[in-house]
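The structure appears right after this line, and notes come after that.
For this view, one protein chain was removed and the others were kept in their places.
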Amino acid sequence: MLKNDKDNVIKFLETNLVPILFVIIIAFALPLSGFSVRYLFNEIIVRLVRNLFLVLALLLPIMAGMGLNFGMVLGAMAGEIGLIFITDWNITGLHGMFLAMILSIPLSILLGWMCGKILNRAKGREMVTSYILGFFMNGVYQLVVLYGMGSVIPIASDSIVLSRGYGIRNAVNLTGIRQSLDKLLPLKIGTTLIPVATFALIAVLCVFIIWFRRTKLGQDMRAIGQDMAVAEASGIDVARTRIISIIISTVLAGFGMVIYLQNIGTMNTYNSHEQVGMFSIAALLVGGASVNRAKIGNAILGVVLFHLMFVISPMAGKNLIGQAQLGEYFRVFVSYGVISISLVLYAIRKQRDKARAGIALADAQEVRD
Amino acid sequence: MSNFAITGNVRIRRILIRAAFILFMLILAVFLFFGGKAHTLLLDNKTIEKEGKIYRELNVVEVRIGSGKEEELLKKDRVKIDVSGQRQVITVTFPGDDGNEKIIKKTFHLKAGVPMYLISIPAFIAGADGWIEPFEPSN
Amino acid sequence: MKKSFFRVFLLITAMAVLTGGMLISCKKEAPKDEKAGAAYHIGVVTGTVSQSEDDLRGAERLIEEYGSVAEGGMIQHVTYPDNFMQEMETTISQIVGLADDPMMKAIVVNQAIPGTTEGFRRVKEKRDDIILIAGEAHEDPLVIESAADLAINSDFVSRGYLIIDTAKKLGVDTFVHISFPRHMSYETLGRRRAIFEAACKDLGIKFVFETAPDPTSDVGVAGAQQFILEKVPAWVAKYGKNTAFFCTNDAHTEPLLKQLIEYGGYFIEADLPSPLMGYPGALGIDLSAEKGDFPAILAKVESTIKDKGGAGRFGTWAYSYGYTTTAALGQHAMNVINGESELLKMSDLMKAYNKYTPGAKWNGGFYTDVATGVRANNHVLIYQDTYMMGKGYMGTPDVTVPEKYFSVK
Partner (left out) sequence: MKDKSPLLEMRNISKDFFGNSVLKDVSFKLEKGEILGLVGENGAGKTTLMKILFGMTVIRDTGGYSGEIFLEGKPVSYKTPFEALDDGIGMVHQEFSLLPGFTAAENILLNRESTKNNFMTELFGDRMKNLDRKDMRKRALKAIGKVGVQLHEDMLISDMPVGHKQFTEIARELEKDNIKLLVLDEPTAVLAESEAEILLKSMKKLSSEGISIIFISHRLREIINITDKILILRDGRIIQEKPTSSTNISEIAEAMVGRELEVSKREDVRVFDRTFLSVSRLWVNMPGETVRDVSFDVNEGEIFGIGGLAGQGKLGIPNGIMGLFPGGGEIILDGKKIGLNSPRIALDSGMAFVSEDRRDVGLLLDEPLDWNISFTAMQVQNKFLKPIFGNLIKWRDEKAIQNAAKGFIDALEIKCTGYSQKAQELSGGNQQKICLAKAFIVEPRVLFVSEPTRGIDVGAKKIVLDTLIKNNREKGTTIIMISSELEELRSVCDRIAIVDEGKIAGILPATRPAADFGLLMLGTAPVSGGAE
């Protein structure tokens, strides 16, 4: 019994090493940064509002055993294109935001379907394939936005088209829809503004994910996630189901990007989406998720820890070393370092799990004594 | 056994429901398009001449569009305001001839295709027809 | 299993928070006494050495003078990410984070990369007492003006005329503008080119546009520089030695200078003028001993140019724009807080600039939106006097730029 408890603790530490590592680093960096609790609380709320929806968009493909969907970048692009249009048409406020979401849907579905098709041809290498696919589609996106918009696709607004007459400017200002959702139902706690409406929307997504797990389709995805061959043998259309999971993830990523950018208020036309995939995935991993197991709780914890680290590490680094730019380097080092560690740990854990079968064998032998 | 066979009736019903849903999304999109369309209003307090009539600028006037911020315009001021939606209400507060404050309130419609309008406050107060006109930025 | 998960997690979190808390309390107590010296703090945000060294050195200059917050001084210096286009979130939180300090009275961001506007908006929402100043704004003028209390850009309009004017005074008859499509899609660069062209026409100089490869494209920096190295002798031969060259890209500047020194031709000033822009590499001189001391740097560059026979043909701004802007805006903010200056008064702003550029004069004006004709009262375009090596200051601030160029598009 005692041994069992000990095993559980070890297993817990193993599966949650990354979040624990983050908590420890943050605990040391927090006082060094010298930020007030109020500011940090405020910053965590802001980061949750911005990123949680995007991170949650990753859950379904993980459930379907397709790993971390770096292809969510495609959805982010679709969301951005929706935003470009509503900015051009000068649609403001909530109207604009929701219109951008609706506009992104057909594009997301198309891109998601394509991505799913390709990933079905690369079974077992989904993550790296979707990562490269993101790069590839980024090229297509740039072509469309930099050369297609204003020439083939009519864009009227001078404020977003380059003065040469075609191509979208480097930065599109989203003043029209800036924080339109966040400020719909503002709730003030102290000096911190809690964007109730955005949280409500995120809650709706969470409920959807939980509900979805209980549908036939969700059950099929879970089955595929555990063993594709078994699912196939039981008659589940594996290829189609995988595509659906990617499509849903892409559409959600598109919505997430709109929410993200309405909070930020400025869109870097050619770069905003680039890091979205990486950071969302990093946040999820930091929350204790792994390539084949992720829960809503992991997403929330991950966003809090990962972004807290982003907020405090530059200042902590600066105060520790005494030079501002070293703070920036420190942030990059710590943040990306921990991401690498979490990926490596995942691989180690997978090996360890294999070894555990052997340990079980040895145990079975001992029990018989 | 769960039965996934779809009978004809159900199929037709589903096609109808899906079509209705897509239609709903389209209508919603159109509604969002017009409801959220933003326009730029230039509130102008300059002396202008229109159809032979001269409308004199006011020394100070307060203008509010919808429930927005009250803008105080001094002589020769031109203020830019962004509004969203096609139906707008303008409220102008100014000192009347008798020295008391007068308030004029009026509802007006904006066309979706026109991004910018120039509102001449003196003309508005005088009740002239052309108080609001589409404005082309001088590019 | 589930329960033990939470138990262990709570334990670890609690431990972490406790140690953290203890460290906080220890730390908080210590510096309090030292801080008593500074009445308020100024936040300065710049790029890192790898992104924009001059900006950062300007911040270090301020720290040298007023001390850093950590040591009880006034300056709180942070940096924005190197790949700032992707990591806008970090830029924003860096700016907003400065406002967390209750003693913070002003924030200067140089360069004001995308995200600055949003950062400023957020600071304003919480602390509208903080003065927000954007140096060399990247975002659209109307955007940054909406959030910053004061925005600064190098005066691409006036310089469009003044560079040509200076060239004319030096006896130049042809002006070659080297750039590529991506740069020409930047509003400021494209418009300045149009002004160049108009000014050339008016002053009787032949305007030539030459295309060079974009260093960010597949040829890379090396390929683009090689192109310039090979092309300049041909250009000089084609257009004659009385030709002034101008390029919009920093990477092009160094090989251009190198070849012009050898083959002849004029170089009025760089896109972002500084004695450090292109010259050290082109001349092969080591300036590490003079780090941050611009008169010394200029002197060394100038003597080398003279030795190589380039006197009177090569110009620059005597003091780095990035360096001066960081330092001067910090100084200006302090002057305003101390009640010695007014934020939007041009002469007060110049006073701050002049402090860091003894000998060099500045001029500038407020930014006017071409589309609506609206003059912004919080957006200043500035420029420094052009310094021709071997000739001295050209007195550009005293030249009146004809009104018509302000509406050239």
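Residue numbering begins at 1 within each chain, and the chains themselves are lettered A, B and C in the order written.
The rule is short, and it goes like this: contacts are C-beta pairs under 8 Å (C-beta built on N, C-alpha and C of every residue); 3 or more make two chains touch, one makes a residue touch a chain.
Owing to the predicted nature of the structure, the values given are computational and were not obtained by experimental measurement.
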Chains in view that the hidden chain touches are A, B
Just name the one of A:Leu60, A:Met77, A:Ala223 or A:Ile264 that touches the chain not displayed here. A:Ala223
Since one chain has been left out of the picture, which residues of chain A touch it in the full complex? 211, 214-217, 219-220, 222-223, 226-227, 229-231, 233-236, 354-355, 357-358, 361-362, 364-365, 368
Tell me, which residues in chain B touch the chain that this view leaves out? 1-2, 4, 6, 13-14, 17-18, 21
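By our rule, only the chains that are shown with their structure count from here on.
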Separation of the C-alpha centres, chain A versus chain C, in whole Å, is 35
In whole angstrom, what separates the CA-based centres of chain B and chain C? 41
Residues of chain C touching 2+ other chains? 371, 409
Considering chain B alone, which of its residues make contact with at least two other chains? 137, 139
Chain C partner contacts - residues on chain A that touch it in the complex: 5, 8-9, 12-13, 16, 19-20, 23-24, 26-28, 30-32, 34-36, 38-39, 43, 47, 50, 158-159, 162-164, 167, 169-171, 173, 175, 178, 191, 193, 264-266, 268, 270-272, 274-275, 307, 310-311, 314-315, 318-319, 322, 324-325, 327-329, 331-332
Of all residues in chain C, which touch chain A in the complex? 1, 4-5, 8-9, 12-13, 15-17, 19-21, 23-24, 26-27, 46, 48-49, 56, 59, 70, 77-82, 85-90, 92-94, 96-97, 100, 114-115, 117-118, 121, 125-126, 138-140, 142-143, 146, 184-187, 190-191, 371, 409
Give the list of chain B residues in touch with chain A in this complex. 2, 25, 28-29, 32-33, 35-39, 82, 84, 115, 137, 139
